[in-house]
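All remarks here apply to the structure that follows.
The chains shown are only part of the set, and none of them has been moved.
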Amino acid sequence: MFLAKVVGKVVSTQKDPKFIGSKLLIVKKIDENEQILGEPIVAIDTVGAGISETVIVVTGSGARYIDTGDKVVPADASIMGIVDSIEWNTGY
Amino acid sequence: MFLAKVVGKVVSTQKDPKFIGSKLLIVKKIDENEQILGEPIVAIDTVGAGISETVIVVTGSGARYIDTGDKVVPADASIMGIVDSIEWNTGY
Amino acid sequence: MFLAKVVGKVVSTQKDPKFIGSKLLIVKKIDENEQILGEPIVAIDTVGAGISETVIVVTGSGARYIDTGDKVVPADASIMGIVDSIEWNTGY
């Protein structure tokens, strides 16, 4: 999984039927200084994340095992949690 | 998933039988400024995407779960939606 | 999937039994100018590709779904088609 910041949302009407009803957020990875890294990634959200929140994103086939009610959404990235706090070991 | 622009299409006659009938588009990732990023990726299209459109692409095993009728296409990248609009949080 | 050029082949006698009989080619990604990109990748070939040909390669678990007769080859990259033609949208 990776730490990320929610930086946007995307709307798509003409889409695969299995994604109907999914909330699609755009996230970007962050590092230990909360600096934004790399490219935007589109993730489904089932935990109620909002813009600017720090979240944990699971990718790959694990993203389909996230609780999406009685259907499987074939996502490759899902927000699995909202971060309360992070403790860094700064000794390295 | 990632945001992408459709930048081409590819024709292949001599191919794995499971891909017969699949429309193969070439996409490139885009960033929040709609700048093209990185290498071309070949994705199957089942949602009717066309050249220059902005789309959402799902990769990995999720790409096989996209609705392709009564068969499974062993793709590793599928266009899952056409983007209507994106809302960016520019405050970071 | 990605576009690639076949740049070599590899012979291995002492190997996992599930790969016995598989043809192992070495490919490299290409971009829209047919420039070679990045590192060599070893892919199985079931479509009859040859040295210097432009091919489409599927990676990940999809590579195991390629038609390899009555057995499953646990490859993570398979040539799924030989490219006839590519149409690029040069307007971006």
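Per-chain numbering from 1; labels A, B and C assigned in written order.
One rule holds for everything that comes next: a contact is a pair of C-beta atoms (placed from the backbone, for glycine too) under 8 Å apart; a residue touches a chain by one contact, two chains touch by 3 or more.
Treat the numbers as computed from the prediction; the structure is a model and nothing was measured.
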Copy count for the complete homomeric assembly [3 present here]: 5
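FYI, only the chains that are shown with their structure count from here on.
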Distance from subunit B to subunit A - Cα centre to Cα centre, in angstrom: 19
Residue list for subunit A, restricted to those that touch at least two other chains: 61
Contact footprint of subunit C on subunit B as seen in their complex: 5-19, 24, 26, 36, 39-43, 51-52, 60-61, 63-64, 72, 74-77
Of all residues in subunit B, those that touch subunit A in their complex: 1-3, 29, 31-32, 37, 46-48, 56, 58-67, 78, 80-89, 91-92
